[in-house]
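Data block below; observations after.
Here the complex is missing one protein chain, while the rest keep their positions.
Order as written gives the chain letters A, B and C; numbering starts at 1 within each chain.
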């Protein structure tokens, strides 16, 4: 049994993770910790979550765990990662702290000085399917952001097979449910402000997930063009749908691109390529770890629609998938 | 032209009121004030509201107004009411500050010492239709709560005609949209917590609107039994539907009760009694000042379904209706 | 392994049932049948459902099954029940066809002549917790309606312990998500009609679930008074919350009633009595087989708030629980 600890168990990703781990047959939850709710039961905060007493973040005994999951705001769990790794405890960090490969970039995008820049090169970016082999021996996993997961998974086979045309920008028009914005009460997340509304935010190249996506894309192909990214806030609690406009070299046909994708992903339990003429929807993926996508070639633009549940494949589910990979457990174990 | 000032213009009721007054043909908005947003334009906060520069609550000149509307949290606008009345400025207060007739009761239910108990007997409870004659000369109007408006309007004719049976409790099962809980960001009003959810709160006799309703009912008939009141939070931005179970003296028939209601309300532009077998719904009333109700006699229980828009007939609309009454303007002026 | 067949697999309850059974460790789905979608895959209709080829309702081989579930509209599956029972195949019917104990009553409420009145006395009403012992040997289970499940479970201990006061009516104010109204497209179920709206329907004693509830209550205590029942349509996809006003004999205290409830249900995995001052909500129960309730004594009226997921404990989940009881499997098997 893997002895797992969870930090930040009361956020939306943390609660989802605790729920998944509580029924995972190979996991013992050693502790679920919270800074602000220690002493309460998790299901007093999330009525559907398991009945687990929350520990004080500052008082848990790291050594009791084989693995800890960090579900904390950016910059606030770095010291825990450092301490855990020193004790030989593996770390899967769901925040952005170890996703960027460069402390200066981190400072620029997240505003904080990185406390452990020496760990950045050790961290494995936990996009499970493309990075499975690196994950096997990972001690520190930087679990990907929700938008990047929805975008990178369908693009990966296109990029590594040099099908895209690098003379035009890649345009990503993403729509996310509200849980992606976190659980803290904020004016723009008030039910009355969101219900019946729909709006874009951080348009162009200003969202923090832009450097994360571009870094990963450049690892796959340094000639990749700039990304244009428009996130929108959907009036739904969960789910992300990204509509991706990918410039394609002339001469590629939809069926050949479809073949590339299906050959890459045919054995993947959590990737589902839809038949021609079908499009991704949130209904395909809610409450599951699946990433579903449809493709449509229009002129020399490939239009990909890609959907995930932001709290599962976009956060807690992919974290558990990465844990399964690290420990050599069946990759679907505990996941649906 | 009536020179009107608005305090608390950025709350949901305040913004709705400012919108209504901005197109009212007999009103000049002299100022719209805010404690926290002075210096901003109202439509930078509420995109659909008029483009009015917000004044500082503490710096507006009361004397420039004929009438001020107070759309402030309980206990925070009492001193403004006192000052305005001293200057000869009329006051319509949308908070609960002047609804209860007794300072001790106010202290018990709202937790604060009343600053102007001497005004309580002067304040007219602004339930427009039953209290129209008192409102004509009112200097201080205590605009009713949203739940009480939905409950008292259909009950009034039943009570004053002694149709009810005072040996059993009146049961009111109310459901309100989220704007009724105010605009401040709170955990339980976060979109993710409300969406897809539904829940009761403050069950029995603990909601602050219970004493407000019972006081008004007792004014109409001192023998009225206790009220049992269960409010629920609906996952919609606005609207209240109350399902009222009213014990009726044996011998009354549905059609005779219906006649009593229709005789009372047939000339009222904002009251709509539905034909037999039809029930109230939010769709009947959203964005209008109308209170719609249906009645159904089952055994000796009269089941009334009553709907209003909590921000219009339940707040800003009824406040404007009361202003129209005070100034002898056509009662529907500026309202729909 | 139990060989199970499903009729009506494409309705909301049928799809939910197929999903639950597809991961149930003791079940083989022998067939999932549909009248209108035979030849398609279930997940082409319900993207989140399992990838099962739908059989033609009229062509499935009943003898291959140990047990069939009927998820069909009222009156349309009676002949299948008759045929199955003849073949020695057990039947769990999620429709209302075998819930009422009298063919005349069925005719009155459902408009059709009952095809198998001789089976009505054999059918066991599948309210799992109160009727567990009868279910053990059941060949034909009449799975309860969604509203009745939410109402009868919390009331049962009160009724059998003679705590209620039979001189006043029991008032049930229920609110249901839209999936309770079925999957057929109808004007009043159109997204635009439901979104932002809320409304009661079939008020008083006219909903088909009234005789079902009264029959069961009378079985427990023939002196039970009439039920007054107001169902409402909630703008959510799933979940039922019933607010029940139960007249109580004077002298009972909330804590003693709470004791009765907790003694009855303390070992039940799917019943959760909330601590004092907490109320049921849909968030407690969505996607689970749990019925949660809170109690509040106000004067001599007990206010019970009770919530279930209408598609799980209110339909497919309770059906699987009943199957587990019949086959002597751990009652929670396959359920959450």
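The definition used in the following text is that contacts are C-beta pairs under 8 Å (C-beta built on N, C-alpha and C of every residue); 3 or more make two chains touch, one makes a residue touch a chain.
Because the structure is predicted, anything quoted here is derived from the model rather than measured.
Participant: In the complete complex, the chain left out here touches which of the visible ones?
Facilitator: Over the full assembly, the chain not pictured touches A, B, C.
Participant: Among the options A:43, A:166, A:281 or A:336, which residue touches the chain absent from this view?
Facilitator: In the complete complex, the chain left out is touched by residue A:281.
Participant: Of the residues B:126, B:177, B:196 or B:247, which one touches the chain left out of the display?
Facilitator: Of the candidates B:126, B:177, B:196 or B:247, B:196 is in touch with the missing chain.
Participant: Quickly run down the residues of chain B that touch the omitted chain.
Facilitator: On the side of chain B, residues 23, 47-48, 195-196, 281, 283-288, 292, 336 touch the unshown chain.
Participant: Using the document's contact rule, name the residues of chain A that touch the chain not shown here.
Facilitator: With respect to the unshown chain, the touching residues of chain A are 168-169, 171, 173, 175, 193, 196-201, 203-205, 226, 228, 230, 232, 234-237, 239, 241, 243, 245, 279-283, 286, 296, 298-299, 301, 303, 305.
Participant: For chain C, which residues reach the chain that was dropped from this view?
Facilitator: 12, 177-179, 183, 185-187, 189-196, 235-238
Just so we're on the same page, only the chains that are shown with their structure count from here on.
Participant: By raw count of C-beta pairs in contact, what's the busiest chain pair here?
Facilitator: Greatest count of contact pairs is found between chains B-C.
Participant: Could you tell me which chain's Cα centre is nearest to the average position of every protein Cα atom shown?
Facilitator: Checking distances from each chain centre to the full centroid gives C.
Participant: Going by C-alpha centroids, which chain is farthest from chain B? Tell me that one.
Facilitator: Checked the centroid distances; the maximum from chain B is A.
Participant: Between chain B and chain C, what is the gap in Å from one C-alpha centre to the other?
Facilitator: For chain B versus chain C, the centre distance works out to 39 Å.
Participant: Return the distance between the CA-based centres of chain A and chain B, expressed in whole Å.
Facilitator: Distance between chain centres: 46 Å.
Participant: For chain B, write out the residues touching at least two other chains, lowest number first.
Facilitator: Answer for chain B, listing residues that touch two or more other chains: 193, 196, 235-237.
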